[in-house]
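Input: a single structure, listed below in C-alpha cells.
The complex appears here minus one protein chain, its other protein chains still in place.
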Amino acid sequence: MLMDFGDALNLALREEMRRDPRVYCIGEDIVLGVPFGVTKGLLDEFGAERVLNAPISEAAIVGSAMGAAMTGLVPVVDMHFADFVTCAMDEVANQIAKSRYMFGGQIDCPLVLRMPYGIGRSGGGHHSNSVEAWFVNIPGLKVCIPSTPADARGLLKTAIRDPDPVLLFEHRGLYRLTGEVEDAETLVPLGAADVKRAGRDVTVIATARMVHESLEAARRLAAEGIEVEVVDPRSLVPLDRATLAESVRRTHRVVIAEEGPMRGSTGAWLAWVVMEDCFDDLDAPIARVAAPNVPIPFSPPLEAFVTPTADNVAAAVRQVMK
Amino acid sequence: MLMDFGDALNLALREEMRRDPRVYCIGEDIVLGVPFGVTKGLLDEFGAERVLNAPISEAAIVGSAMGAAMTGLVPVVDMHFADFVTCAMDEVANQIAKSRYMFGGQIDCPLVLRMPYGIGRSGGGHHSNSVEAWFVNIPGLKVCIPSTPADARGLLKTAIRDPDPVLLFEHRGLYRLTGEVEDAETLVPLGAADVKRAGRDVTVIATARMVHESLEAARRLAAEGIEVEVVDPRSLVPLDRATLAESVRRTHRVVIAEEGPMRGSTGAWLAWVVMEDCFDDLDAPIARVAAPNVPIPFSPPLEAFVTPTADNVAAAVRQVMK
Amino acid sequence: MPGPDALLAMYAGMLRVRLFEERVRELFAGGRIPGFLHTSVGQEAIAVGAATALRPDDYVLSTHRGHGHLVAKGGSLRGLMAELYGKANGICHGKGGTMHIADVSVGYLGANGVLAAGCVLAPGVALSIRQRKSGQVALTFFGDGAANRGPFHEGVNLAALWRLPVIFLCENNRWASTTATGLSAAGGSIAARAAGYGLPGERIDGNDVLAVHAAVGRAAVRARAGEGPSLIEAATIRWVGHFEGDPQAYRSRDEAAEGRRTDPIARLARALEARGLLDAAAAGRIRAGVTAEIDDAVAHAEASPLPRPEDALTDLFAHYPWRD
Partner (left out) sequence: MPGPDALLAMYAGMLRVRLFEERVRELFAGGRIPGFLHTSVGQEAIAVGAATALRPDDYVLSTHRGHGHLVAKGGSLRGLMAELYGKANGICHGKGGTMHIADVSVGYLGANGVLAAGCVLAPGVALSIRQRKSGQVALTFFGDGAANRGPFHEGVNLAALWRLPVIFLCENNRWASTTATGLSAAGGSIAARAAGYGLPGERIDGNDVLAVHAAVGRAAVRARAGEGPSLIEAATIRWVGHFEGDPQAYRSRDEAAEGRRTDPIARLARALEARGLLDAAAAGRIRAGVTAEIDDAVAHAEASPLPRPEDALTDLFAHYPWRD
C-alpha cells in the first residue's frame, strides 16, 4: 500500500503495540501527535496507560524509559526534536548505553528513542540539528536512520523487538514523503544496507534525506553517462560493512553524503570505514557532502546555503570521476 | 622550571586571574581542588568571589558560566570529570556553542570548560570516558587536548584569552606527569600542532596520554630501525592541517592514536582529514589505535585490555610499514 | 502606583506588543515570515508590566515566545521585524529568527528554542552583575511547562543559595503546547515551589499589568538590595494557538473568549478612562501612533535585503583564520 513516512511509523507503532502489551509510547504532546503526527490516534486504540503525555522533562522521560525497560516494559520515546536529547544526554550516554555492560549482562534495556531531526522550514539553531554522530561514538547504543516509508516501518518494528536500546533518526523533511509499504508485516533487519539504485561508476553512501538527493543527482548524472550506485546503510550501528565494501570494490569511487556538519560527523567515520576495508580499491580520494561547520541559520537563503542537496552530490560525483 | 601537569594548569589559572580580574573559576569542590588538585590554593589568593564552589548542578554551573561570559566575565569551569558534561549537554551544545552565531555576532562568549577525562585506576564506566568527539562535531566550540605540562599551561592561558568558548581536555592520567615549563609567561596558540619527535618513516598523530605512549613506541621502534615522527595536534578545533600534511608528505605512512572508542571518534575524523589532504601521498592504509567499542570496565585486567598503549601503537606502526 | 505618564506608557506598550504580534501573524499567514512562530497575543501585561518595572540596563532572558518581551524592553521594531523576515539587517542578521532573537543593546539577552534554558543562564548574568557592582537585575521568563525541567530547579537553587539578583518570572498560560498545566506540574502551583528554596513565591494575575509591574518592582528592589531572587507566577491566557497553525484541538473556544473578556489592554483602558487619563480620541491617537511604528517596521523589513547565502559562514567565532 502507498503511505507516507509518518504514517508508516504510526503503523509500525500500532502493529507492535498490538503484538506486545509491554510496548508503550511516551513523550511530549504525543497524544495529539504534535508536532509530526506519528503518534496520532494511538490513544484511542491503546488507552492512556500506554500512550503517555509527559511533562517537559526530557531527563525524566528518557530516564524513566530506562527504568521501565529494565523491569519488563518496552518504551518507545518520542524526543519531539532530536535537538532536545541534549536535555537527557546523561540518561542516554551514561545510563541507557552502559547499564547492560556495567552490570555484567544482568539486564535487558529494550527501548527505542525516536529522534525527529534535520534541517528545514527555517527551524533555526535549536530545531534543525543532526546529532547522530554523538551516538555512533557511544558504545552500547544501536543507531538507525531510515530514508523510505517501508524502511521506517521495518526498522522501527525491529528496533522495538531488539533487547537493546535503539535510536531511530527520523528526518523531519521525510514525514510527508510517500512510498510503497508492504501489506504484510515486514521487518527490516539492523545492519542490512540497501542499494537504492545500482550503478557501475561511483558509490554514493547516503542516509535519510540525502538518499533522495543522491537519487536525484544520479538521475541527472545518468544523462551525462555517469552511472551512480546509491547505497543506504539504514543502520549506522550495526553497520553493514560488507555491502558497502562490495559496492566500492566494483566502482572504485566513493561519495559520502549526509546532512550533519562536516567536522567529526558520521560521514567522516564512514570514510574511515571505507578506507579501512577498501583502501587499495580506491581510484580517487573519497569525496564528502555535508553541511558546513556552523549552526543551522534561520533565514531561507542562509538555511538553503547550508543544506546539502542533489547539486552538492552531483558535484562531488563529478569530482571523484575526474 | 620543572613542574607537573596539574601544577602547570594551576599556574596558568593564577597567571590569568592576576592578569584579568574578570576571570573566575567555578565547579564542584574546587576550593580544596578535589579531585585533581588543579584549583588548589586559588581561594587564598583570589578570594571566594572568584573561586566558587558550586552545588552539584552541572547545568547551572555551565549555564551560569555562559550567562556570565555574555555579560563581561571570563569563567573557567571545572567539569570535575568530563563524563558529567552529559549533565550540562544542552548548555554546551545548544547554548554556548550557538549563541554568538544565532545572535548574529552580538555577544562574546569567552569561557573555558576544563574537562578532566580518561581511563585509569579502575574509575569504571562513569569516570573514564573520552567524549571529545562529540564536541568536535559541534560547530561553535574550540577543543584543546594537551599532552605536556608546558602545553597544558600555554593552551589554558590561550583558551582563557580567547573570546569564544574553549573546551580543554585534561587526561587525568597526566596530572602528575612532570615536565619543563618556561619561567616566562608562555602561551601556546590554538591550531598549532607540535612535532614531539621527528622521524622519517611513519607519522603517528596522537593526543594527550597517547602522545607519551607513542613516544615510548617510537623509542622501541628506533631500535628496530624504524624512525617514527610523533605529531601532537594539541588543538582539534582549530586543527593544524598544514603541519599534519607536511609530515605525512614526508613519511607517506600514518598511524592515528587516541584513547576514545574506535567508532565515530576523533581518530576516524582525523583519518578523513589526512586522506582529504594527502590521499596521493599515502603508501599504505592509515592505521588507527583506539579503545574497543565498549564502556570502560572496572576490573584491572579488563581496564588494561581496553586501554590503548605503546604496544598497540608499535603494532600499528609495524602494520603500516609492511 | 505609577503616575499618569507611566500608566499611559504601559497602555501604549501593551498595544504595541498586541498589534506587533497580530501583524506578525498576518505576515506569517501571508507567507512573508518563515519559521516556527509562537506569538504572545493575550499575554502582553506580563511583558510590559515586567519591562516597565525594570531599569533600561536590566537584563531579560526570554523564551520561544519572546517577541513581546523584546518589544516591551524597547527593542527596535525595525530590527526585530527585519529579523523575523530573515533579512540581512535584522538584529541577528537573519541567523536567529523568531526563536533566537536577541538585542543586547536593550539588555535582551536572547529568546531561546530550548525551554527553561534561561533559568540557568540568569544566575550567571547575576554573578557578573554582582562582580561589576552594577546594581542591575536579571529577569528570566519561562512557561508553566518549562518549570518542569531540571534547569528550573538548578537555576533557582543556585540563585537562592548565592542570593543573586535574579527574577524568575513564570508565564502560566495554562498550557504547554497541548498539555494542560495541571497535567504537567505536580501540585499545580509553580509559585509554591519557591518555598522549598527559602524564597518568596507569589502567584499574581498576569492579565493585570499593574499587578505584574508591582510584583516585578518588589522583586527588583529585593534583588538590588542583595536579598536574592524571587519567583513570580503570572496567570494569563494565550489567545491564539501554541504555534501559528495550531488547530487547538486540546481546548475549547471558550478559553479564547475568556481571554478576550479579561483582555489586559481593555482592562487598563477602563482604569485609565475612569481616572480621566484616556478617552476615545486619545486611545485613537495612541493606536494610530503604534500602528505607524509597526507599518514603518514592516516597510523597513520588506525593503531590506536578504542575506547573501555565503553569509551563513560568518559570525561563528570572533576570529577564525583556520581551514576546517
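A, B and C are the chain letters, set down in written order, and residue numbers restart from 1 in every chain.
One rule holds in what follows: contacts are C-beta pairs under 8 Å (C-beta built on N, C-alpha and C of every residue); 3 or more make two chains touch, one makes a residue touch a chain.
Computed from a prediction, not measured in an experiment: that's the story for all the values here.
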Worksheet item: Any idea which chains on screen the missing one touches?
Response: A, B, C
Worksheet entry | Touch criterion as defined above, residue of A:R100, A:K157 or A:R209 at the omitted chain | A:R100
Discussion item. Can you say which of A:G41, A:G63 or A:P292 touches the chain missing from this structure?
Written reply: A:G63
Worksheet item: Which residue, B:P21, B:P55 or B:P189, contacts the hidden chain when the whole complex is considered?
Response: B:P55
Discussion item. Among C:G13, C:G35, C:G94 or C:P151, which one touches the chain that has been omitted from the display?
Written reply: C:P151
Worksheet, complete the sentence: Across the whole complex, the chain not displayed is touched by chain C residues 148-154, 156-158, 160-161, 183-189, 192-199
Worksheet item: Which residue numbers on chain B touch the omitted chain?
Response: 28-29, 31-32, 34, 53-59, 83-84, 86-87, 121-127, 262-263, 292-295, 297-306
Worksheet, complete the sentence: Note that chain A touches the absent chain at residues 22, 24, 49, 54-55, 57-60, 62-73, 75, 90-91, 94-95, 99-108, 139-140, 142, 163-164, 191, 238-241
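Criterion: only the chains that are shown with their structure count from here on.
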Worksheet, complete the sentence: Label-sorted list of chains bordering both chain B and chain C is A
Response to the item:
Per the C-alpha centroid definition, the whole-Å distance linking chain A and chain B comes out as 30
Fill in: Between chain C and chain A, distance of the C-alpha-averaged centres to the nearest whole Å
36
Discussion item. Residues touching two or more other chains, restricted to chain A: which are they?
Written reply: 83-84, 86-87, 124-126, 263, 292-295, 297-298
Worksheet item: Residue numbers in chain C touching 2 or more other chains?
Response: 90, 92, 94-96, 100, 112-114, 150, 316, 324
